[in-house]
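Structure incoming, see below.
A protein chain is absent from this complex, but the other protein chains hold their places.
Moving on, here comes subunit A:
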Amino acid sequence: MKAGVVVFPGSNCDRDVFDVLKDLNVDVKYIWHDEKKLDVDLLVLPGGFSYGDYLRCGAIARFSRVLEDIYDFSQKDKLILGICNGFQILTELKLLPGALLKNKNLKFVCSDCNLIVENNNTPFTRLYKKGEVVNFPIAHGEGNYFIDDEGLKKLKENEQIVFRYKVNPNGSTNDIAGIINQKGNVLGLMPHPERAFYKILGSEDGVRFFKSIISYFG
């Protein structure tokens, strides 16, 4: 399995994901936003503030050169992971439904966060138990997931809700923290599994997230 971490101007969690994958002996490289080489099996859109997050979060990143062929890529047997700003970019790309609004209390939240694994039947969560509570940190000002009633119904019917907050930190619809596309290969989540990788940093619950991906590719 080969992995690529996209680096946008303003990304700031790219090295965290890179290091985590490296520690798991994954063949991982950085992909600069202006390159167009998607010769990987796992593409990671990391957290941060791509292009300053001007206009709307992720709105400018969506037109970057690296993502020109992203729709074709998503049709293949490949995985796309969007963490935090990456999740916002995936909704702007319409690879995932809904949008991310300003947090309900208008504050940037940076804290540990308990999440419920709602669906462990995905390439990203197969090593967790359904209903298990895991601790991944959150750090965002615009993580308030919005989707209309009809869209929410679809998400539920297709079991696309993968993570939910135990205590809602941002006003997110239905406590949603992370969702997957219908095909089951594009996941976006606001919390940071890559920041829950080393015991010394507070939680190791994210280790199985990345090991799930590795085991998926076998």
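Note that in this section a contact is a pair of C-beta atoms (placed from the backbone, for glycine too) under 8 Å apart; a residue touches a chain by one contact, two chains touch by 3 or more; residues count from 1.
Rule of thumb we're sticking to: contacts and distances are computed from a predicted model.
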Per UniProt record, name of the chain withheld from view ["cytochrome-c oxidase", "ABC transporter ATP-binding protein", "Phosphotransferase" or "Phosphoribosylformylglycinamidine synthase subunit PurS"]: "Phosphoribosylformylglycinamidine synthase subunit PurS"
Contacting the left-out chain in the complete assembly, out of A:50, A:85 or A:103: A:103
Among A:14, A:92, A:175 or A:194, the residue in touch with the chain that has been omitted: A:92
Absent chain, residues of subunit A that touch it: 55-56, 59, 63, 91-92, 97-99, 101-106, 144, 146-147, 171
